[in-house]
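The structure appears right after this line, and notes come after that.
One protein chain omitted, others in place.
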Amino acid sequence: MANEKELLFEARKLTKHFGPTVALDEVDFKVYRGEITGLIGENGSGKSTITSIAAGMQPATGGEMFFEGKPHRPSTMIEGARLGIGMIVQEQGTVSGITIAENIFAGEEERFRVGPFISRGKMNAEAKRVLEDIGFTGADPSAYIDTLDMQSRKLVEIAKTVYNKPEMLVVDETTTALSQHGREIIYNIMRKMKENNKAVVFISHDLQELIDICDTLTVLRDGKLITTLDKERMDEATIKKYMVGREMKGDYYRADYGTKISDETVLKVDRVTSGSGMLMNFSMEVHKGEILGIGGLSHCGMHELGKVLFGEEKLLTGSVTHVASGDKIENTQSAMKHGFGYVSKNRDTESLVLTASIQDNIISASYDRIAPNFVMTGSSVRKFVDEQVESLSIKCAGVQQDVQFLSGGNKQKVVFGKWIGRDCDILILDCPTRGVDIGVKAAMYQLIDQMRKDNKTIIMISEELPELIGMSDRLIILKDGAAAGEFKRSETLDENSIIEVMI
Amino acid sequence: MKKKLLSVLLASAMALSMAACGGAPAGGDSNNGGNTQQDSNGGSADANVQDDGGDASGGDVALDGSYPAETVKIGLVGYDNTSEQQMAIQEYLDYLSEKFNIEVMYSENLADAEGELNFISDCAAAGCKAVIGYYNEALSEAAKTAADYGMYYWGGFGGNKDEVEAAKTTCGEYYLGGYTLGEADYEGGRSLALALAEQGCEKVVFCSGGASFGVTQFVERKEGFLAGVEEAKANGVNMEVVKEVEGWPGTDSFTADQTAVMGMEVDAIASSFDVAMWFQPVMEAGKAESVKLAAIGEVSDTYHDFFNSGLVSVIVYDNEEVVFGNAIPLILNAVSGNKLVDADGNGFQYEVQRWTITTPEEFNAVYDLHDSGNWVVTAEDIAELLVDLNPDANADTFKTFYGSFGIESVMQ
Amino acid sequence: MSEAKKKVTAAVGGFGRYAPVIGLVLVIVVFSALTGGGLLSVVNLQNMANQVIVTALVAIGAVFVYGVGNFDMSLGGAVLLSAVLGAMAAVRSGSIFLALAVCLAVSALLALIKGLFSAYIEVPFFIFTIVLGSVISSVVLVIMGSETTVYLKDAVKPVPSFDFTQMTIINVICLLGYFAVCLFLFNYTPVGSKVRMMGGNRISAKQSGINDKKMQVLTFLISSVGIALAAFILIIRTRTIGSQTAGSTGTDVMIALVLGGMPISGGPKSKISAGLVGALIVTVLNSGLTMIGLSTGVIQIVRGIVFIIVVLVASFSYRGRLLPR
Partner (left out) sequence: MKKILKNTGMTIAIPAIVYVFFLVVCSLRGVKGFGVGDDFATIIYTTLYTGLIALAMSYNLTCGRFDFSVGSTIVLAAIVGGNITKENHLSAFAMLLVIVAIAAVLGLISGLAYVLLKIPPMVVSIGITMVYEACGLLFNRAKGVKMIGNSALIFSRPPYSVLIVAAALAVLIFLYNFTKFGYQWKMLRSGQKIAVDIGVNEKLNAVLCYVIAGVLLGLAACMYLSKFGTVAPEIGLSSSSYFMSAFLPLFIGGAIEKYSDKNVGVLMGAFAQAIITSGFAKLGLGSSLQTVLNGVIVMAFLVYTSNSYKIGLHRMYKEKRSRALAAAK
C-alpha cells in the first residue's frame, strides 16, 4: 500500500563500466519525496556507484537519470549540489589549515559579501547556526579545523552538506566511522529531511540501523538491483537472503573442506596496539600452510593489522614474532628477510608505481634474487619477468609498458607477480580481489588455493564475506579493534552467523 | 635496449673525435692562416708630429676599416659586462673597429679561471687571432692556453713580473706582452690614498668590494690603499681608516655598514670600485660638503656632475685608450707578421701612466674630449705605430708613445 | 583516464624519450649551419670536449640524486668546496694524487651530510640545498681567509702540469670511465631500478623492501664521485682555484638535466643518458651562441626560451588535472 509519494529521482537502465568490470548493470532505481530509501549490498555491488553518479562525482556509461522530472546529468559535485543532491562520503572531505566556518562555506563565500568585504563575522555567526542546526555545539566556528578530531571533522562536513538544503541527501556508509553521538545527529537530520518532504538515500552495512530508519530498502548484488523491500518485509533474515543469494558455485572458491591444518605456528601476534586505526591489545597465531581469513567492517582495524604484520605500522604495545627464527618483525626489511609478502588494499598508491614499467614493478621486490652478485643482467631480468607474465597471463603490450595503462585486473596480477616471483612463504593479502572483474577473481582464487597447496601461509584480509567463507581455513572477525569471533572452515558456515558477530 | 645502445654510441663518437684531433693543434699554427705579408704600397709615411687628435695624415691607407685585408677577430676576456670601465673599453674598441678591419668578441661575466680558459678556447673556435686579457684569474695559464690554440695573448697580469717571464717561456712568440703600472691594482689603491692625504682627509672609510671574497684585483687595491695610508701617516698627515665596508650594494650587511658610516664623523669615503652608490645616502645625510668621495673609476657621465659639484674629489683613472687600447697596435703588428719585440726577441712589458684626477678641470678636459666624439689616442695615432703603415715604427716608438700619456699631456 | 587520452600520452611519452637526442642533433645542425661549419671544426670539437667535462661529470652523478626525487641545488657548492680543499692539499704536498683523494673525501663527506638531512631529518630537501649552497660558499671564504686564491704554481714541489693532449686524454678517461660506471650501475644493477621506483612512488618502493634511507645516501655518494672528478679536473686544468670557482655549475647542471630529458621530480622516466646528452646540448648551445658573436643578453634570452620549450616537450607525458607543485 505504498502511498503515492511524489517521485523525486529516477534512474533508468543506469550502467557503468570501469574498463572490463561492470559496476552497474542497467539498474532502475526510484527515490520518492518524504521517504528514507535504504541501499544495501556487499562491497562492489554498485551501491556507491549509483549515488556518486547521481551526485555528479563520476559520469555514467549508459542509461538516463531524471531529477524532479527533468533529465539529470551533473558533471561535477557542485553542479549536483546546486541541482539539489547533497552527498556525505566516507573519506575525509574537510581541508586542514583553515577554520571550521571556512570549511563549511568553502566555495560559497559570495553569500557573505558586504560591499567589497566578505564579512568573517557574518560567516562565523551563520556557521554557528548551521552547527547548532544539526546539534553539534561543541566547536567554535572560528577555530582551525585541525583542532577537531576525526569524528567532529566529519560532522562539520555533514553540516556543510545540510546547509546547502539539498532536495535529496545521500549518506554513504558515514555512520560506521562515527560514535553513537555522531550517529544520533545523522538520524535526526534524516528524520527532519523526511518531515520536510525531502528524500534521503541511506547506505549502510548495519542492518539494524537500516531497519529502524528506512521506509524502503533496495538490495543490490554484483551491479544488479535484486529487490526493493518495504517497511513490513524488512527483517534481517530476508535482507541477508537477498544479499547473499549467490549460489556457492563449486569451482569458484576452494572446493575442499576438512583439510587438516598443521598446528605448527608460523607467526605469533602478541597484545599488539597499532599507532593508527582501532587495533588494541590484539593477539593471534597463524599456523603453517593455512589460509587465515580476517573480516569485519572497513574501520574495524583489520587493514592496520595487515600493515602491522608486514612491519609497516608503528607498534605502541606488543610484538609480532616470526616463530621459526624467533625474531621480532620491526620493519619491512626484516619482514621480507623472513619471507613475508604484502599486497596492500590501495593498490595504485601503495603496491604499484603506476608510471614505471611492468618489468620494473615485478622485479622491485626481488633484487636480491635476480642479482645475487649485484650484477643484474638483462636476460636474468627478462627470464624472471616473463615467467610471471606467462604464469599469471597478464594481458599487456610488452614488459616495458607502463603499469598505468593496464586494466585493474592486470594491475593486480602484476602485484601478485611481484610477490610470487619472490617466492614468499607468508603472504599478507589485503582485499586482493577489490575492484577486479569476476573472471580475474576466479583466477585469483585458483592462484591463492594453489599457493596454499605449495605449503605457503596466507593471511587474507577482506571486506567480502563470501570470499572469506569460500577461501579460508580459519576466519577471525574483528570489531572495533578487537577479535569478535573465530570460525572454522565448514560447508555449513554462512554469512548470517558471521554478520551477527561483525555488526 | 635501443636507448642505451644509442647513448654508448654517442659517447664513443665524441671520444673518437676528441682523440683524433687531440694531437693536432699543439705544434704548428696551421689554422691561423699564417701571416699574410701585407706589403704596404711603398712610400713611407712622413713621421707626423706627435699632435693628438690630428687629422688622418698618417700613411696613405684610408682608415675606413679596409686594413688589414682579412678581418682580425679578437677576444676580450671581461669580468663584468656592466662595469663602467669595461663599457668604456667596449666603446673605444667599437670606434677602432670602424677604423680598422677588426671584430671584437666579449666574454660573458666570468667568475673563475675555468670560465676564462673556456672563453679563450671559444675564441679559438670562433677563429680569433688574439686574446686581450683585460680580466685575468688564471695568470700565465691563460696565455699558455691561448698559445696552445695558436692565438696571440695580450696581458700584463697586473704588472706581476715573474708571471710575465713565465708567459714568455710557455708561449714564446704568442705572448705580445702587456702594460705595467708597477703593481697595477696595488698602485691604484696607493695613489687613491695619497691623493686623499694631499686634500687633508684624515678619517677615511674604504670600500674593499670583492677583497673579502678573494677576488685578486680588489685584494691588491686594498693592500695598496692601506700602504698609501701608512705612507701618508709617515709624512705627517694622521690619516686612518675608520671603517672598512665589505661586499657589494644590495646585501643587508652593506646597507647596515653604509648607515653606520653615515652616523660617523668621516672626511672621505674611498672605494676600490665605483662610488656611485654613496651619492644618494651622502646627499640624504646632508653631508655633501663635509664628505669627499674618491674611487678607482671612470671619466663618465655618472661622475661628471658630482665631480664638478665637488662631492667627488679624486678619481684614479686608467684611461681605457692608453692602458688597454695599446693592445690593438701590438695585435695588428703581430698578425701582419712584424711583431714588436724587445731586445731578447720576446713580447715585452711597458710602462703606462695611471691618471689621478683631482680637479674638475682635469676631469672636464677628458670628459669633453670624449663627449665631442674624439679620443685621446686616435686611430691615426695607432696607424703610426703599425709597421705596415709606418715602416720605422718599432717597439721603442710604441713604448715612448704610450708611456708619454699622463693627465698633463691631455690638458695641452 | 579515457582510452583515447591514454593512447595519446603513451605516444607522446614514447616520443618524449627520444626528444633529447633529437634535440642534440638539432642543436648541432642549426649551429654548424649558423657558424658555417665552425662549430664542428677540429678546434671547436676539442674545445667543447674540455668544456663539457665539468658539467657532464656532475650531471651524470646528479641523475641518481634527481632520480629518487631529491632536487639538489648545492652541486656547485660541492664542486667548489672539493676543488678548494683539493687545491690546498696539492699546494701543501705537491702531489696531485693527494689532491684527488682530498676531493673524493670532501665530496663524500658532503654527500653524507646531505643524506643525513634528507633521509633521517626529513627537511624540504630543495630549500635545504639552496641554503646549503650559500653556506658552503661562505665557509670556503672563511677557510681561504687571506689566501683568497690557491695557485698550484706556489706548491711545495712543482705539481706536474699537463699539456693540451694529455689534458684531453685525462678528460676522456674520466668522463667515459665515470659514464660507463654509472651506465652499468643504472641499467645493469638493482640500483637504477630502485632509483626509478623510489622517484615514482616512495611508499610503494618502501613496501617492496627498498630501504629508502640507505638508497638516498647511496645516490649522494655516487654523485659525489662525479663531483670529486669534476673538482679534480678543474684543479689540474686551470691550476687556479678561487672562491668563485664553479659558480655557475649548479644551474648549468640543472639546465643540462632538463635538456637531457630528465623529469624534474625524478621517477621511472629518469635516464642516465640525460646527464651526458644534456651536458652536450648545453655545451654546444653555449659554444654555438658565443661563436655567432651574439651579445651576452641575447645569448641568455635564447637559452631561456630553448630551456622552456624543451621542458614543455618533455612534460607532455604527465598532464594532471591539478597544477603541478
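In order of appearance the chains are A, B and C, and numbering begins at 1 in each one.
Keep in mind that, in the parts below, a contact is a pair of C-beta atoms (placed from the backbone, for glycine too) under 8 Å apart; a residue touches a chain by one contact, two chains touch by 3 or more.
Fair warning: this is a prediction, and the values are worked out from it, not measured in the lab.
S.K.: Can you list the shown chains that the omitted chain is in contact with?
M.R.: Touch partners of the hidden chain, whole complex considered, are A, B, C.
S.K.: Which residue from C:A119, C:I255 or C:V277 sits in contact with the chain not drawn here?
M.R.: Counting the whole complex, the residue in contact with the absent chain is C:I255.
S.K.: Quick one: which of C:A119, C:L132, C:V150 or C:L185 touches the chain that's been left out?
M.R.: Result: among the candidates, C:L132 touches the missing chain.
S.K.: Can you list, in ascending order, the chain A residues touching the missing chain?
M.R.: Listed in rising order, the touching residues are 76-78, 93-98, 102, 106-107, 109-110, 116-120, 144, 271, 273, 275, 280-281, 314, 316-317.
S.K.: If the hidden chain were put back, which residues of chain B would touch it?
M.R.: Looking at chain B, the ones touching the missing chain are residues 81-82, 87, 108-109, 212-213, 246-247, 249-253, 255-257, 259-260, 262-263, 276-277, 279-281, 283-284, 302, 305-306.
S.K.: Which parts of chain C are in contact with the chain that was left out?
M.R.: Listed in rising order, the touching residues are 71, 121-124, 126-128, 130-132, 134-135, 137-139, 141-142, 248, 251, 254-255, 258, 264-265, 295-301, 303-305, 307-308, 311-312, 315, 319, 321-325.
The rule we apply is simple: only the chains that are shown with their structure count from here on.
S.K.: Pick one for the touching-chains graph, please: line, ring, star, complete, other.
M.R.: line
S.K.: Using the touch rule from the top, work out which pair, A-C or B-C, shares more C-beta pairs.
M.R.: Greater number of contacting C-beta pairs: B-C.
S.K.: Find the geometric centre of each of chain A and chain B from their Cα atoms only, then give the gap between the two centres in Å, rounded to an integer.
M.R.: About 76 Å, centre to centre.
S.K.: Taking the mean of the CA coordinates per chain, how far is chain B from chain C in Å?
M.R.: About 34 Å, centre to centre.
S.K.: Any chance you could list the residues of chain C touching two or more other chains?
M.R.: none
S.K.: Could you check chain B for residues that touch two or more other chains and list them?
M.R.: none
S.K.: So in the complex, which bits of chain A are touching chain C?
M.R.: 310, 312, 332-333, 336, 342, 344, 349-357, 360-361, 363-365, 367, 370-371, 374-378, 402, 404-405, 418
S.K.: Could you please specify the touching residues of chain B with respect to chain C in the complex?
M.R.: 3-4, 6-8, 10-12, 14-15, 17-19, 21-26, 31, 81, 103, 105-106, 108-109, 111-119, 121-122, 124-127, 137-139, 141, 148-149, 166, 211-216, 219
S.K.: Quick check on the complex: what are the chain C residues that touch chain B?
M.R.: These residues of chain C touch chain B: 17-18, 21, 24, 35, 38-39, 41-51, 54, 141, 144, 147-149, 151, 153, 163-165, 168-169, 171-172, 175-176, 179, 183, 187, 234, 237-248, 271-273, 276-277, 280, 287, 290-291, 293, 295-296, 299.
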